[in-house]
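Only one protein chain is missing from this complex, and each of the others stays in its spot.
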Amino acid sequence: MCGIVGLVAHEPANQLVYDALLLLQHRGQDSTGIATAEGSIFHSHKTRGQVREAFRTRDMRALLGNMGLGHVRYATKGAASNEQEAQPFYVNAPYGITLIHNGNLTNTRELTSELFHIDRRHLNTNSDTELLVNVLAHELQEQVNGHELDPEQVFAAVTRVHDRVQGSYAAIAMIAGHGLLAFRDPFGIRPLIMGRRPAENGSGRMEWIVASESLVLESAGYEIVRDIAPGEAVFIALDGEMVSKQCHAAPRLVPCSFEYVYLARPDSVMNGISVYDARLRLGNRLADTIAKYAPTGDIDVVMPIPDSSRPAASQVAQKLGIEYREGFYKNRYVGRTFIMPGQAERKRSVRQKLNAMGTEFKGKNILIVDDSIVRGTTSREIVEMARAAGANKVTFTSAAPPVRFPHVYGINMPTRQELIAHDRKIPEIAQVLGADHLIYQEVEDMRSAITEGSSVTDLEMSCFTGDYVTGDVSPEYLSWVEATQLS
Amino acid sequence: MCGIVGLVAHEPANQLVYDALLLLQHRGQDSTGIATAEGSIFHSHKTRGQVREAFRTRDMRALLGNMGLGHVRYATKGAASNEQEAQPFYVNAPYGITLIHNGNLTNTRELTSELFHIDRRHLNTNSDTELLVNVLAHELQEQVNGHELDPEQVFAAVTRVHDRVQGSYAAIAMIAGHGLLAFRDPFGIRPLIMGRRPAENGSGRMEWIVASESLVLESAGYEIVRDIAPGEAVFIALDGEMVSKQCHAAPRLVPCSFEYVYLARPDSVMNGISVYDARLRLGNRLADTIAKYAPTGDIDVVMPIPDSSRPAASQVAQKLGIEYREGFYKNRYVGRTFIMPGQAERKRSVRQKLNAMGTEFKGKNILIVDDSIVRGTTSREIVEMARAAGANKVTFTSAAPPVRFPHVYGINMPTRQELIAHDRKIPEIAQVLGADHLIYQEVEDMRSAITEGSSVTDLEMSCFTGDYVTGDVSPEYLSWVEATQLS
Amino acid sequence: MCGIVGLVAHEPANQLVYDALLLLQHRGQDSTGIATAEGSIFHSHKTRGQVREAFRTRDMRALLGNMGLGHVRYATKGAASNEQEAQPFYVNAPYGITLIHNGNLTNTRELTSELFHIDRRHLNTNSDTELLVNVLAHELQEQVNGHELDPEQVFAAVTRVHDRVQGSYAAIAMIAGHGLLAFRDPFGIRPLIMGRRPAENGSGRMEWIVASESLVLESAGYEIVRDIAPGEAVFIALDGEMVSKQCHAAPRLVPCSFEYVYLARPDSVMNGISVYDARLRLGNRLADTIAKYAPTGDIDVVMPIPDSSRPAASQVAQKLGIEYREGFYKNRYVGRTFIMPGQAERKRSVRQKLNAMGTEFKGKNILIVDDSIVRGTTSREIVEMARAAGANKVTFTSAAPPVRFPHVYGINMPTRQELIAHDRKIPEIAQVLGADHLIYQEVEDMRSAITEGSSVTDLEMSCFTGDYVTGDVSPEYLSWVEATQLS
Partner (left out) sequence: MCGIVGLVAHEPANQLVYDALLLLQHRGQDSTGIATAEGSIFHSHKTRGQVREAFRTRDMRALLGNMGLGHVRYATKGAASNEQEAQPFYVNAPYGITLIHNGNLTNTRELTSELFHIDRRHLNTNSDTELLVNVLAHELQEQVNGHELDPEQVFAAVTRVHDRVQGSYAAIAMIAGHGLLAFRDPFGIRPLIMGRRPAENGSGRMEWIVASESLVLESAGYEIVRDIAPGEAVFIALDGEMVSKQCHAAPRLVPCSFEYVYLARPDSVMNGISVYDARLRLGNRLADTIAKYAPTGDIDVVMPIPDSSRPAASQVAQKLGIEYREGFYKNRYVGRTFIMPGQAERKRSVRQKLNAMGTEFKGKNILIVDDSIVRGTTSREIVEMARAAGANKVTFTSAAPPVRFPHVYGINMPTRQELIAHDRKIPEIAQVLGADHLIYQEVEDMRSAITEGSSVTDLEMSCFTGDYVTGDVSPEYLSWVEATQLS
């Protein structure tokens, strides 16, 4: 999970990128990086931690120039401390390219081998971003023999990237001395949206921004132009001239369903769908399913797990005519906190992050609404907390269907064995969770709830269905990914 | 605004205090400090910032010992960077005393003069905590001539402190080699609650904790014993022996209403009143007032300003039978963030912290519920945001009455001139805010909503009424406070 | 070993104290601290490390005021990382006193007990500086009942300090709102010198400085007034008014010989004796002894161990008519450096700090001059290096006599068992060092070489002779000190 932003302005880019990253922080808190371009010179700073801890005044002062891009990252397991994998990545030939991306490439083994043996390019990390920038660099080098760089060459290189690279990628790159390039994989799995505003300097020129979520554009006063289309590339020259081109023969929009379920901010509109509205609709559908399968007559209150299931829970409560109560309270200030060395193994109570108010639970039958259930560990602890706080009967519900397969397109997920719904029937899961009842959203309900009223017709839902849209995800690949994660 | 915790354990106190402070972080984010006692040796670390930034592993390792206390602080205006005023404070005679407090003393000028001229004690800061620890130290010194320290002497000293000191104070102190002392001012204005649990080491001894809010106790598995009574002092020896005594002749419980309105966490129970339930009841009363004064027929949605007004807003929606929508989204990750030097004066949009989702506002009549209106600056910006997002009519409501007077008991407030309700009638305020309608909670409704069903009969509500419970707050004092703040 | 400075200026003291500490850095590199007084408010910053690493701009900016003092410290064994023992120390009653000292108290056990049981004062560390400031504070409190502080009271308190405290101490204290106090123990064991200069602000007032070494005064353009006398106290009011008084009935100047042997900078003049000249004279006397006892006919070159034995070695070469060569080179940049955890036990070659140039040793007979031999470890490695570099015969000489007893007056020394000369005859020591010949300075030669031409008649030379000038150093005390150091 990552958040990305890139912009071409007519004023210093550092503060603009920084402000945008603060708004994308929910997409990743493990590392962050900003690069800017001052003429053909890049400046960059990347480090561990959240945005507001990562950039000191001296770091910001050094990020000169009017073009810039930034990244926030949720590291994969075990790699949290690997600063070398923080983005952006840079290659110095041809031209100098600095790139960030959100997504996950699925043919990394083939690409690594090609780059090493054929392109003689060195990869210094295991980051697929380093792969992507090297493939792009190599293809761009193939285009540029002898004449000056023009956007058509850039688009030709992106077309080649689409040919060579598989998986999900929403990418933003700066080409030194030339401009900003943004492109999205042919399925548009990960989001990318483009906006513009007139420069404040009165030059009559436009400033452009490309980012993971629309709220970044709204908050900074950009007019939303459109989502970058699947397969499309956009090139914005330093002077603010924008050109775009479809770089794939058969693009098809299949956005990731998890963005709507819990990743994106509710105030974003993504591929034309309001995330908040999608969550309300998920609540409505879930209410119907609950009404069908669960005895709701004796339920006293409906409770969300803050923050992402709140809209769904409030709809469930309203539709079922049951009182809505926020009996769980989430501590805003807990993040990566200190644990005395040697006490790490001592289980840190989930109560550090979530507290159940005794007065709201005592003697009541509770219906809990969560956005999804992945490992089930937290869900089980939540049920325990509810019981410890005095709850009588606990019905647990999930606004998403059972997660049964790995997610390979850029959302961090455990291995199949760790998924509570892998190889388990729903009553078995209920038993593991300790819930009296357990209701999941139906797959088709999720699809229609999210896409209803929009022009989106399909969703990437492989972790619920096992159907991987890119077609190259074999059981052998999944085993390799899991083995790599575990090592 | 501050949060405090102190504990006597039979295992290292550092992690316990740290975990507790994380749960009190909402009471202050400007500075924090921990002190522990290892036998008769104190260790302490205090610095700027939030808990999880302030304590590195090496700092924590140095905090040895089984007794400890900790503090989080919201600094007064202009003093945010004054590390010297971070708590705890230490004096080395008699015995060695380390103290923290939550509250505000109102006779600081008299105390400063007495300490300097009569007690020959040096005050190195303007902190009233330094005053409090010196008064306590002086009074304790008067008690201890010749024989060993016993709790009775400590209680005698606290009695003298009550005589000399005016204002609000919930205080915790460690006396080197002896134990932990906690006491609360005779009106119990600021909260302080006590819990215990058996030691894990199988010794059969008790571990004790004293903290600002009950959720700290619940989260760490302590049994709640009781709120410390107004005027009461509690002394817990290093071995876990607890004794307590009422140290004031005429104590009277008059807790601060602002704790319930917005300061405390909703999952706390304070003076026997659930904060969450109090906020629900505030919503109910507010709904009645709205129904009485405002035309609600054409209102499409009720919206809270997250997070503290959510319970009230949800009750307003339900009671008025209007749809509830969370059209404002709050960014969790914005705190003290970087602003490029020289751009500080450039107004940072409130949108950095709060975003209005266009889809929820367009063409609708909105009823906004906030917890209170102090300066009115944010409220005005919220109204503007709602209109910019396409709202038609905007009704603004406050779950608390108009704030017309300064708060002098430990909650940071602007001067009278900066209070939007100072010397203004409600329609004038509505005009300043740009709202079509403005409805405030009634004072008596607030009192009864908060105290309903509890044994509390009175509340400290001076900023709404101008009646200061300690009796020593003159107009001259208020002018002096305001002048000091402004300088 | 410590270096101290205090000053009363009519401009900001922070830079002045900082610059002085840089010049005293050779007296201690483990921790450092500065305190300043702004009116009656103290500001202070103390931390580990050398001066230029320890104070960042924000630390310096916070050190406001025109009076200040500073300290550099060489920590005793095992205590290097104990930041809590960094000086200065502060007590807040009476008046507020901040104190630093150079030296070592020898009746710490008695003082600790008195302070705890009688004065009810809390000691939070094992630092004898904390003892000293508490004794001074207590005695000052006894003096000041009822009337304003005047210098006579301060001097009376210092007189009492001389009565209660034993050992060596050159101390500087600030009394909040009043001025700067400097005093030296009745034997003047550790150095302290006073200077003055007219204020640059044209006020006609004097600025005063007190420091461990005269070069600090010279470098900053102060006129040297005099060494503070043994037992004397000097008080400089904030306005620059200086008064002084002899506070001991029977003072006697017995300065520490080690200052001249290796601790002080050669460009200092201490108790009227030029350190550089003393070292030249030590060389002359040593040359005579060498000529008497060693066969010098076949020696090819005389070599110093840089830096402190250079003057002596150059005199030895000249007097014996042997060529002088600097065959050992010292690395200026090695300090506390990184050692990969887990490799700490792997012996770090002394060659990191000292290198022997092959070209200067090959086939030659070498006479090495060192300032003194304590543990002998380094001397043995030096002999090995000389041999490895090709030296033929190695004669090792020491400009000081054999160190046979602990030093208890503020110079860090190992226990008796670790002293190479403890219980060993000189030929045995030569054998341990691997030297062909070993010549030590004679005790009486050292005394006369250092004091020659000055009014100083006696020297503190207990580590050579076993005679401790303060009279209270018993074998039981030495054993206790050693046991404490080892734990």
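For reference, chains read A, B and C in written order, and residue numbers begin at 1 within each chain.
As a working rule, a residue touches a chain if its C-beta (ideal position, glycine included) is under 8 Å from a C-beta of that chain, and two chains touch if they have at least 3 such contacts.
Here the structure is a predicted model, which is why all the values come from computation and not from measurement.
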Ask   = Looking at the whole complex, which visible chains does the left-out chain touch?
value = A, C
Remark   = Across A:G33, A:G70 or A:G96, the one contacting the chain not displayed is A:G96
Ask   = From the list C:I4, C:V51 or C:A173, which touches the chain that is not on show?
value = C:V51
Query = Which residue from C:I41, C:M194, C:V269 or C:L367 sits in contact with the chain not drawn here?
reply = C:V269
Touching residue (missing chain; options C:S113, C:Q352, C:Q431 or C:T457) = C:Q352
Ask   = Which residues does chain C use to touch the chain missing from this display?
value = 12, 14-15, 18-19, 22-23, 25-26, 29, 50-53, 55-57, 60-61, 215, 218-221, 265-267, 269, 274, 276-277, 310-311, 314, 324, 326, 329, 331-341, 343, 349, 351-352, 355-360
Note = Residue positions on chain A contacting the omitted chain are 40-43, 62, 83-84, 90-97, 119-125, 134, 137, 141, 144, 176
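Rule of thumb we're sticking to: only the chains that are shown with their structure count from here on.
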Query = Which of line, ring, star, complete or other matches the graph of chains that touch?
reply = line
Remark   = Chain-centre distance (mean CA atoms) for chain B and chain C, in whole Å, is 51
Task = Find the geometric centre of each of chain A and chain B from their Cα atoms only, then give the gap between the two centres in Å, rounded to an integer.
result = 37
Request  = Calculate how many whole Å lie between the centre of chain A and the centre of chain C, each centre taken as the average of the chain's C-alpha atoms.
outcome  = 62
Inquiry  = For chain B, give me the residues that contact two or more of the other chains.
reply    = none
